[in-house]
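All protein chains but one are shown in place.
For reference, chains read A and B in written order, and residue numbers begin at 1 within each chain.
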Amino acid sequence: MSLPDLLSVLAATLRLATPLILASLGGLFSERAGIVALGLEGMMLAGAFAAGSVAALSGSPWPALAAAMGAAILVAAIHGYATVSHRGDQVVSGMALNILATGLTPTLGLAWFDQGGQTPALGPQQRFLPIWGGQSLLVYLTLLLMPLCWWLLYRSRFGLRLRAVGENPHAVEAAGLSVTRLRYLALLLCGALAGLAGADLAIAEGAGFTRDMTAGRGYLALAALIFGKWRPAPAFAACLLFALADALQLRLQGVVLPGIGAVPVQWIEALPYLATLVLLAGFVGRARAPAALGVPFEEEK
Amino acid sequence: MPADPVPPVPALCFDGVSKRFGAIEANRGVSFSVAAGTIHGIVGENGAGKSTLMGIAYGLHQPDEGAVRIFGAPIRSARDAIARGVGMVHQHFKLIESFSVLENIVLGAEGGLMLQRSLARARAALAPLAAANGLDLDAIVGALPVGLRQRVEILKALYRRAEILILDEPTAVLTPAEADTLFADLRRLAAQGKTVLLITHKLREIMAATDRVTVMRQGQVVADLATAATNEAALAELMVGRKLMPEPALSRKQPGSAVLAAEGLVWRDAAGVARLDHVDLVLREGEIVGVAGVAGNGQSELLAALAGLIPAEGRLLWRGETVPDRHRAALLRRLGLAHIPEDRERDGLVPGFEAWENAILGRQRDPANSRHGFLRGAAIRRETRRRMAAFDVRPAEPRLTSHAFSGGNQQKLIAARELGETPPALLVGHPTRGIDIGAIERIHQRLRALREAGTAILLVSAELDEILALADRILVMVGGRIVGALARTEASERRIGLMMAGLGEAA
Partner (left out) sequence: MRQTLPPLLEFVVLPAANLAAALGITAILFLAIGVAPGTALGTMIEGAFGSSEGVGYTLYYATSFIFAGLAVAIPFQAGLFNIGGEGQAMVGGIPIALVCLALPGWPWWAVLPLAVAAGMLGGMAWAFVPAILQVRRGSHIVITTIMMNFIASALLTWLLADILKAPGDPSPESVPFADSLALPVWDGTPLNVSFLLALGVAGLAWLLLNHTVWGYELRATGRSAEAARYAAIPAGTVAILAVCLGGACAGLVGINEMMGVLHRLVDNFTAGIGFVGIAVALMGRNHPLGIVLASLLFGALYQGGAELSFDHPRVTRDVVVAIDGLVILFCGALEHVLRRPLAALWAA
């Protein structure tokens, strides 16, 4: 591989990693607060659809960005209502919202735009185009959000309380703090970041919403988070790894390997999922999750 | 102390407090007050309403009637209570194990948005106190022994400028020596003007540590006395509401042949720490062997290893023959080992199962309960109904799901399962934890009756009184090892206490 090739693969990696990083940062807040972030996929999808719709209707990417965050926050709020307010099963709720988003987005898309469930193709002024080095504004925003989120989680009062509520909500309650409030705040952040991830797919990386356009990226982001042992920097690295697998996929198509022949395109497509499986099984083992993750909080009698 | 002409405002005052949870009246018209700068004890059986009352004092519950006043001001929320200077040291510590001591202390009292600044401020404020208490502020709480964790809880309250400290059963996890240190600390705090509320069911501690004592029974205050004006026996009768029978004498029978024995049991946890360290023991027919020790010194692991539930190294012998490693637990069950688990709520019953299903838990593969892989539902239900009647489980209805039974009846259901036929050997952990004094007597009688019938019994208990009342031989565990063995005749509370603290038979 020549140097320009290498650089283009690296650029593609960063581009493809952006939605994963945003989503896994969102998942970080949710899971560190003790709420399983399985609903990332649905939040991203809702965000992508809202971004595509609003960009098409308003002609500008900025209101689309806000709409994406709003839609994903709404999904996160439903998750919070089910799991925080009513102690519903977090995994079931996340899965329900993912399936709901899968069905709802093309249904609304078809009703509003009559284009088979997609949103209309967006023109250049409706999107975030590359501004420098072949990367869009959202890529740079993500690189900025990385240290910001780290700071928030590890260096702010909010972060201390958030991490505490994911480890032992009873201690948080005994300290006179509201578990419910903290968990909703965490979900709010999760929704906002997942919405950004969806917007990146629909109005930066792509030119409009297409059905199922997240294609499991929400799950990959969650896997990256687990693989990164619920820490921002290693999760970031895992996102880059998954994105590299994705970027190579574009490169590997049609490549003939000695002894095997042409690598079937489906094998390459399965690469990120296979990589996730192997990483989860092989390297992580039993990483220590936040102690209260997935456990509904009941006040003491 | 000379009497003031005008009585000062009490630190804490309960004024006709009543609290109901559904059909249960947890507190009824509770009125008493606690003078500032004193140590005030609250005693009562389990379910007497002590914890609810403290929850109200801490603002976690709102009373249905009446009010709680802290230095004259009513409180409405935990935030309120904290702001007025109430600090609570819960029985189950409210600490975050993965956080450092400093982070735990600061949580909720950061005093600013920037964490580093809050931590630095707290470090400066706490450094002398932490040093005096032998605490490293940067230690991870999960790695600290329980005694130190309790100090973290106390420091947490003091950092919040607590004037009133409430301690809920603080000695449950301490050795007698550690408990004495705690009481000395509390007295020092009282001398500095702090008020201490000590909730306990150990009368000895009330006598040793408090200035005044309130006795509760069935949600009501039955006595409020100066400690100096009463004694243990009087308090016990006030708690129970009747005279207690003296404990009967020990068995005079000689124990028979060995039923269950362990040789060189070793078990390491995930972190590689030896929780059981070369434990040898023998249980003989017709004897009760008591295991004493501070919680967390390997007693739970010993029970689990003897039941075959954890793969400990070393040998287990049943009537002299080695029990193989494979399917050890199931095999021991088939040989007739009965096991009343220490955490009965967690381990003893499957939530949501009907009573007859829970009545065969652990024995589901016995021929009496299943044939060719199919459960013998009708036969099991018949037998369950019979046993429920025999053990006075109410209602004696095998088709009810287990959460339809009260806590006490759930315990009886487990006893009916494990003790229904006189087992050759019995492992029992903390048999009277969470049980009223009246019911404790019945359980002790049953254990003695089993001993007379020839059962070999291993009794793990955190209550020295219980072990001294029942055991023929006493083993003391520290750090996964058996550090001492005493016949009942040579045992005393003091001797066992020293051994538990690791100081015992060094001489």
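Here is the rule we go by: a contact is a pair of C-beta atoms (placed from the backbone, for glycine too) under 8 Å apart; a residue touches a chain by one contact, two chains touch by 3 or more.
Just so you know, these numbers come straight off a predicted model, no measurement behind them.
Note that of A:25, A:96, A:149 or A:177, the residue touching the chain absent from this view is A:96.
Across A:59, A:123, A:147 or A:216, the single residue that touches the chain missing here is A:216. Contact with the chain that does not appear here is found for just one residue of B:62, B:364 or B:445, B:364. Residues touching the missing chain, restricted to chain A, are 38, 78, 81-83, 86-93, 95-104, 106-108, 110-111, 114, 117, 211, 216, 219, 222-223, 226, 264, 266-267, 269-270, 273-274, 276-277, 280-282, 284-286, 298 (touch as defined at the top). Contact residues of chain B toward the unshown chain are 307-309, 327, 329-330, 333, 339, 341, 343, 346-353, 357, 361-362, 364-365, 370, 373-375, 377, 401, 403-404.
Keep this in mind: only the chains that are shown with their structure count from here on.
Averaged C-alpha coordinates put the centre of chain A at 45 Å from the centre of chain B. Interface residues of chain A, counted against chain B in their complex, comprise 154-161, 163-164, 167-168, 170-177, 288, 291, 299-301. Looking at the complex, you find that chain B touches chain A at residues 21, 55, 60, 77-79, 82, 88, 90, 92, 94-99, 103-104, 106-110, 112-116, 118.
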